[in-house]
Structure formats: structure tokens, C-alpha cells
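Written below as C-alpha cells is the structure these notes are about.
Yeah, one chain of the complex is gone here, protein chain that is, but the others are all in their spots.
Now for chain A:
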Amino acid sequence: MNFDSPTLLADLERATASELDDAAFGVVRMDRDGVVLNFSRRESQLSGLSPQGVIGKNFFIEVAPCTNNFMVAERYAESGDLDERLDYVFTYRMKPRPVRLRMLKRADGGNQYLVVIER
């Protein structure tokens, strides 16, 4: 899987949990309410949070409140397809870490994805 691939959303939808763990970038798979379904190994390493500690929680509120604003969380709340890149700063282990996000979802349903790569 490639961060900039035009088929990334389809690739992620097909990927198993272990395939997500193999990705070179962090992947968070969420349902339409923002509840974490998968938290990839790379994302766990970057954040210092274990998958079992975050799965089942609301990503924007209980896992990464830094994304709970109009730039990230509210983009997922809007209707329509979503495939946008955004330079952002995560606070992995309390350190400001510049990252590039790719926010993905389909208008007609299915899970939504946040893909994270370090800048």
C-alpha cells in the first residue's frame, strides 16, 4: 500500500488487520461514528498507545483529541466522499510531530480511515 496511491481507500477496505500492521504508515480504521476498529502497528509505535487500549473508543474524543476540530473531525462529519491530504501536527508521546494526514471515506457508507505519515 502506498500513501499517495489513488486506490488507497479501496486497498484499505480490502486489507486485513495484519495487512494494516504491515503498512509503512499509520492507519486508523473507524466506523462512521469514529469508533476505532483497527489501530495499526505503526500508529501504535508512533503514539505510544496500544491497540487494545484504543479499540472500541471514539478516536476524535478519547484517543486523539488533537484532531477534534474543524480541520479533521468535522471533515469526517460532512456528507459526501472524503479524500483529502492535510499537513498537521500530532503530539506523539507529548512531542509535536509534523505529520501528513490522508482522510478517506465514501459517501455511501462503509468504514472511514485516517492515514498518517511523518513529514
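Keep in mind that, in the parts below, a contact is a pair of C-beta atoms (placed from the backbone, for glycine too) under 8 Å apart; a residue touches a chain by one contact, two chains touch by 3 or more; residues count from 1.
One rule holds for everything that comes next: contacts and distances are computed from a predicted model.
Asker: Not counting the visible chains, the remaining one has a UniProt entry; which protein name from "Lactate utilization protein", "Cytochrome aa3 subunit 2", "histidine kinase" or "Phosphonate ABC transporter, permease protein PhnE" does it give?
Answerer: "histidine kinase"
Asker: Determine which one of A:Phe25, A:Phe90 or A:Tyr113 touches the chain that has been left out.
Answerer: For the chain that is not drawn, the touching residue is A:Phe90.
Asker: Just the residue numbers, please: which parts of chain A touch the chain that's not shown?
Answerer: 48-50, 53, 62-71, 87-91, 93-96, 98
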